[in-house]
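Take this structure, written in structure tokens, and hold onto it; I'll ask about it next.
Omission of a single protein chain aside, the complex is shown with its protein chains in their original locations.
Should a chain be cited, it is by its letter among A and B, assigned in written order, with residues numbered from 1 in that chain.
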Amino acid sequence: MDFRPNVRKLAIALLCGFLVLLAPLTYWQVLVATRLQASSYNERAKARRKAIRRGSIFDRNGGVLAETQPFGSDLEERVYPLDEAAAHVVGYYARVHGRDGIERTQDDALMALGQYLTSPKRLFSPRWVGCDVMLTLDAEAQQAAHVELGRRRGAVVAVDPRTGEILVMVSAPSFHPALVDEEWPRIRQRGDAPLLNRATARPYRPGGALQLIIATAAIDLGAARASDTFTCRGSADVGGMPVDCSPRRGHGQISLTGAFAQSCRIALATLATRLGPERLDEYIRRFGWRGAPELEIPVRRSAVRELTAVGRADFVAACLDGHGVRLTPLAMCSAAASIANGGVRMQPYLVRSVADVNGRVLNQTPPRRLGRVCSSWAAAELGALMTSAVRRGTARRAGISDVEVAGIAGSAEEPDVGANSWFLGFAPADSPEVAVAVVIEDGGGSGEQAAKLAGGVFEAMLR
Amino acid sequence: MDFVLAVGKYFFLALLYVFVFLVYRAILRDVRGAATPAPSGNRRAHSGAPSSSARLVVVESPDVDRLPAGTVLPLSAATSVGRSSENAIELPDRFASAHHVLIYLTRGKHVLRDRDSTNGTFVNGTRIYSEVVLSAGDRLEIGTTILEYRQ
Partner (left out) sequence: MVSVRGSRDSGAQLERALLLLGGGVVVIGFLLTSLGMGESWVRTVRIFLVPGAFLLASFALDGIHSPRERLILPMVALLCGVGICCLWLVDDWQMSKQLLWITLGAALLVGTYHVVPEPARLGRYKYLCGAIAAALIVVTMIWGRAATQDGPKLWLGFGPFSFQPAEAAKLLMSIFLAGFLAERFKAQRVAPGERSRASPSIRYMGPVILVVGLCLAMFVLQSDLGAAMLFFGLFVAMLYVGVGRLQYVLMSIALFLAGAGLAYQYSPKVASRVSIWLDPWGSGDYGAGQIRESLLCFGEGGIFGTGLGLGMVGRLPAASTDLIFAVIGEQMGMLGCTAILLLYAMLVYRSFRIAWRSEDAFSSLLATALATVLAVQTLTIIGGVTRLIPLTGITLPFVSYGGSSMATNLVAVGLLLAISRQPGGSSVPGVTDI
């Protein structure tokens, strides 16, 4: 009868097996449970979404940008009052093709998913309701900018320089957010990329936008004063490189203000050479054109090559024509806003606040200071420079009655696209409330179109 | 309704664990040694021959008429002792439990086991809570009855 000890050992071995089973159970049901619940294989998520009433998206004045409305007897649909005008920012919420824009990045808040899974309140309420998201956008201005841009391609970004709130973000061509599923094949086939948010994800050659850097650096470092004069004879050899100016005969004796206003290449090239690549790189960094930008919707970095790493020819080309420099309209607007804000750069943001179904504010985004691009008196000087650019210079078309506008404009050649017209500036010049950047693809060989559009935007926002 | 379901869910789990716990407790009780039934005589012979001369001798008894002192009580392979008539050795002692002790044979030795008696069992003055091996001359106090183990 001595097999009985073996039986005991067998029993112990098998019972240990049960103990071992606790491991996978703990793994799947405790450690990775949330991952499984969110898995794309999990059909329950769809059922859960249907059970929740999604929150709405509002503009800064409470106007509806996106909301869920009943459709037929038992279905619901997502409605977008601004349609194409705000499509890139607000995004879409499609059954088949998913979500994008604010609809995607603020999804957790709009469905209040975090609390849904754990809150005991869920037991009492008849239907779970997500939170509402209030954006910084100004719906009227957004609509106006969209109309102004019309059938052209490009982007308009307007920002409150004092806080960084994004008031307008338009990209064209656009799409109908409520019809994404239906129009998907057509949308994808189009050659002009309507889903692309040109304001944040399309870096452009800014042409002479680097002038801003040069001017800022020069004034801030005291390398030049507004009253300094340069001699422009149409063409010159600057630092060993031939530079041509337009008009051919040159500007003659020109002050810094005038050089800036008229985009005198020789003067600017002289200044740039005087400052040197290291200092210019430093200001490029201060303007935030090197780092990875943050925003509540996806943004692309601007691409600005290191000026210290290029040869002299490329250096001049970069400074004058923006070779090797690609900026998103948002980055441009941020630059204008920094100058408008006395040299202080603010973080641009889209989401003003998040409130629950009872109106209780859960989250409020405070304005955030990112750093200083230049001293406040330098900013003031630059403001003056930009004001005269609008009064008498290349950005003339941005002027509007009653309000003094400051800005610079120009055009940049892009292969395969044409000459992009661009503008960046702010208004009112003495106490800025709005900073604007406009880029119009294939907008003619000058900054006129962009400047005019910007004028329209200022008009809409400041009256 | 969701509330009822949520409460029900936790209540059900709790009840389930109550069940599990009670079974577990019963297992533990078995492990700690409830008495094991000895073979009933009419069914099969038990292994292990009784040690022929092992016996209990009554030293003191509360009822000398029914159980006088000096009575010799033989021990078999498994002998139950208590107040109840079902026991192999029936003690007329009010202070003894109905099923007080079991004395069984293992490996040639007699082992005494207390069966959760009310007043306890004392061997040579020490209270026994589970089991003890008996040696010749041990004094067992069961209730107010005193028995001596002899071989």
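One rule holds for everything that comes next: contacts are C-beta pairs under 8 Å (C-beta built on N, C-alpha and C of every residue); 3 or more make two chains touch, one makes a residue touch a chain.
As the structure is a computational prediction, the values presented were derived from the model and not from experiment.
Student: Relative to the complete complex, which of the depicted chains are touched by the chain excluded from display?
Tutor: Contacts of the unshown chain, counting the full complex: A, B.
Student: For the chain left out of this view, which of B:A69, B:A98 or B:A136 touches it?
Tutor: The missing chain is touched by B:A98.
Student: Of the residues listed, A:P5, A:G222, A:G240 or A:G311, which one is in contact with the missing chain?
Tutor: A:P5
Student: Hey, which of B:K9, B:R66, B:R94 or B:R127 is the one touching the hidden chain?
Tutor: Checking the options B:K9, B:R66, B:R94 or B:R127, the one contacting the hidden chain is B:K9.
Student: Counting contacts across the full complex, list the positions on chain B that touch the omitted chain.
Tutor: 1, 4-6, 8-13, 15-20, 22-24, 26-27, 30-31, 33-44, 46-48, 77-80, 84, 86-88, 98-99, 104-108, 111
Student: Tell me which stretches of chain A touch the chain missing from the display.
Tutor: Touch set of chain A with respect to the missing chain: 1-11, 14-15, 17-18, 20-26, 28-30, 32-37, 39, 41-44, 47.
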